[in-house]
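Missing here: one protein chain of the complex. Every other protein chain is in place.
Letters A and B name the chains as they come in the text, with residue numbers starting at 1 for each one.
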Amino acid sequence: MGNVQSTGSRVSSPVSGESSTSLEEPTHGVWADTLRQLLRNRSATVGFVFIGVLILIGVLAPYLAPYPYDQQDLMTSLLPPLSDGHVLGTDQFGRDTLSRIMWGARVSIQVGLVVTGVSMVIGLVIGCLAGYYGGFVDLLLSYLIDLVWGFPLILVALLFVTVMGPGLSGAMLAIGLVAWAGFARIVRGEVIALREWGFILSAQTLGASDARIIVRHILPNMLGPVLVMASYTMAAAVIIEASLSFLGLGVQPPQPSWGSMLNDGRAFVNRAYWMAVFPGLAIAILVLGFNLLGDGLRDVLDPRMQNR
Amino acid sequence: MERSRFDRDFDRRTLLKGVGASAVIGATASVGMGHATAQDEAPTSGGTLRYGLNVEPRRMNQLNTTWMTDATQHLFSRLVTRDPETGAYVPELATWEISEDGLTWTFQIREGVTFHNGDPLTSDAIAWWFEQARDPDGFYGFKGSFSAVETITAVDPQTVVVTLSHPDAAILFMLYTVYSSIHNPTTYEELGADAYGIEDVDGTGAFKLQEFTPGDKLVIVRNDAFNWPAEFVANQEAPYLDAVEYRYIADASARSAAIEAGDLDIVVGPNLADVERLSQNSNLTVVSKPQPACRVVNFNCEQAPFDNKLVRQAFAHAVQRDPIVERLLFGQGVSAHSLVPPIFPDMFLEETTGYFPYDIEQARALLAEAGLVDEDGDGFVEFEGNSWEPEMLVSTDTELVTLAQVMQAQAAEIGIRLSISQIDLESLSARESSGEFDLVTGFYLWDGPDTMYEWWFLSSNIGTTNAARLSDPAIDELIEEMRNTATLEDRYAVVKDLQAAIHGDLVPLVPIYHPLDIYVMSNRVRGYEPNAFTLYPRMNDTWLA
Partner (left out) sequence: MSAFLIRRVLLLIPMAFVLSAIVFWSIRLIPVDPASLVLGPFATPEQKVLATKKLGLDKPVYVQYALYLKNVGQGDLGLSTRSGKPVTDLILHALPYTLMLGGVALAISYLLAIPMGILSALRQNTFVDQFCMMFALIGMAIPAFWLGLLLILVFSVRLNWLPAIGADSWRHLILPAFALALEGTALTARLTRSATLEVLRQDYIRVARAKGLNERKVIWGHALRNAMIPIISLTGLRLGWIVGGAVIVEQIFAWPGMGRLLVESILNRDYPVVQAVLVLLGISVVLANLIADVLYALVDPRVRHASR
């Protein structure tokens, strides 16, 4: 569980030697075209809607939520859904489930963004360096990538939480510090492909600096696969946050996270199914959304991966 | 279908009725449906009892650890035990006589008792145990309880004489706990203190250790030679059961599920929310007994502004116990106003129930008197002009995390904004020892609540067991007095004075509730009767139908 690479995108790296990435620099026309294609792609659209709705709910939680997430009333605890004033029922403290799910969306999205952001940046840097310079640098970095790649993220998160104490901020960073290997592998493969196609050599002969080549020419060309990976990474990050909070090592109470709500609900599953069913559903929808978006992006941006 | 079922469960009246029913089960110690007929049936021998634990079994050498598990109760015997009906101290391995001045204790050891390896129990083993227990370089956790002991003499093979430097009635209590289990010195020294209790143990208990696989299971088997239980035990011979197989299941819901699925015969500490449902299951019997325990909120009495007792008293006024017991414990608990649970009538101080009743106005007044008022109008009081957010530590234990969240909400009502830090037990005790906290939720589980006052409030225990960091000369004096009493009556009188001073004035902590011990048994289990005076019930009378 919770492996970024377990989303099946690993296959994109070993075959990248035959990358068909366009050598053209992307223009506005290309992007508009891509967007149109994305909108026509059913997976992407559905994924986009799922994610969009949940993000909106998270952002607007302070205005949308009918109650503060920590407002207790023990005398109205464990009310079933559709009770007076509590559409999704209440938990053991009498807190409103709907409000907590809305606030909980923030945690999941935040974790997803931080983890993906951190791992993407690290992955891009390391992948570019390895692919671009090759030789000993590549050997060393590939070794590092191999070391980190495939290591179960939940173990890293657990180790980190053990050392630093429970809480999400540290754990997010820790996961990001490990999850980059997926990005690095893809990026490295793409860069090697570009280099082998003589693309970089021609830029070099034209006198462009390494940094300029990487930023201006290489990065835009691998945006597709990286975005695909990012979407899958978001999905994995959401699950890992839920797992950590489920083990009681994530967000601190009374702050709600879907994982911690699930964990709370576990004890009441025979009495109050809504406590665990709705947050579980929210996790599933968000993860599904990211996976669908990833699939859609892949179909559109990465044509050789079609039908995967 | 599903919907209507759940709706029915949550019909208010049904719920309250359910709560009432469980409370009845709780109040009478060993009422169980399947048990009512047990008397008429003849016990049969044989079978393995499968027992689900809520605490993981660890090393079982009480001379170098303070961990304990149910099995230690059955593997070893002690010199003294307590009658389950009356709570009176009665002989187990020895009878005793205390001299008039309380300074000379003579133990007469029961004859015909053997260790698991066949060695006879003699006074040498008892004397050896006393020496180990009070060894200043040893790892025994309760050395302090035997600090009054001066000399230990094995007079003849069945007699040990212990002399004290001052009277100390609490020694009898200590001798009754599992931490005074008697070991075979020969085996102990052969294996060494580290391997003993893990590789093997050698006691005089009704069961012998067969297998201990940490993280998996612990198996004990019948000691066929056993015929020396205390007098109140019905079965004076070896136990009926062939074996008891213990399994540790960390998750309360999983424990409930396991007994419902028939994977286990007894489970301790089921999920509270499931108790009502489990007790309606005709294959199961739910038995609750009051636990000699208390859940509390400790203040750090060295940390401003909790160094001011007015602030602590204000907090005490904000606590509402009844909704906690009724709604969060589903009736499986008793409101606490003292560390001493009411099940110890000899030492429980009645007046404590009237101390610091729920009173928001009074709480706010006390806060104002201490200079804590809300001037910026955000609904929370400031301390010395700055916004104030005291930190409450809590371990990852679900029950305590729940308690912490309720405390947070209740404190908010009087304008105290608490933050909660959930950390693992080890980090928590480290921060507790060094005093880096404002509040901490805590609990004890110990069948000598009187001793808790010494461990928790003696000023010299700051940094170890005095988590509230209370340093009060009058309290220290009372504790010293308590330690020097010759009789239990005298001791309990001091314990009452301590309760008045601690809970009625100083408030280094707020007692919240006394939990119940809940046992869920399959109906094939007979003769297993939890009672208030042992942490764990004996198994000599237990058999499987």
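Note that a contact is a pair of C-beta atoms (placed from the backbone, for glycine too) under 8 Å apart; a residue touches a chain by one contact, two chains touch by 3 or more.
In this text the structure is predicted, and so the values were computed from the model without any measurement.
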(message) In the whole complex, not just what's shown, which of B:G215, B:G354 or B:P473 touches the removed chain?
(response) B:G215
(request) Return the single residue from B:D168, B:D202 or B:E260 that touches the missing chain. (result) B:E260
(request) Quick one: say which of B:T104, B:T187, B:Q362 or B:S427 touches the chain that got left out. (result) B:S427
(request) Taking the full complex into account, find the residue in B:I198, B:A238, B:A501 or B:A545 that is in contact with the omitted chain. (result) B:I198
(request) Specify the residue from the set A:A61, A:L74, A:I213 or A:L292 that touches the hidden chain. (result) A:L292
(request) Determine and list the chain A residues touching the chain excluded from the picture. (result) 1-3, 5-8, 10-11, 14-18, 142-143, 146-147, 149-155, 158-160, 162-163, 189, 192-193, 235, 239, 242-243, 246-247, 259, 262, 266, 269-270, 276, 280, 283-285, 287-288, 291-292, 307-308
(request) Identify the residues of chain B touching the omitted chain, counting contacts across the whole complex. (result) 56, 58-59, 64-67, 137, 139, 141-144, 194-195, 197-198, 213-216, 247-251, 253-254, 257-258, 260-263, 396, 424, 426-427, 429-430, 455, 463-465
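Going forward, only the chains that are shown with their structure count from here on.
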(request) Let me have the rounded angstrom distance from the C-alpha centre of chain A over to the C-alpha centre of chain B, please. (result) 46
(request) Provide the residue numbers of chain B that touch chain A in the complex, in ascending order. (result) 2, 6-7, 9-10, 251-253, 256, 271-274, 277, 323-324, 326-328, 396, 398, 401-402, 404-406, 408-409, 419-424, 427
(message) So in the complex, the part of chain A that touches chain B is made up of which residues?
(response) 70-72, 74-75, 77-80, 92-94, 162, 165-166, 248-249, 252-254, 266-273
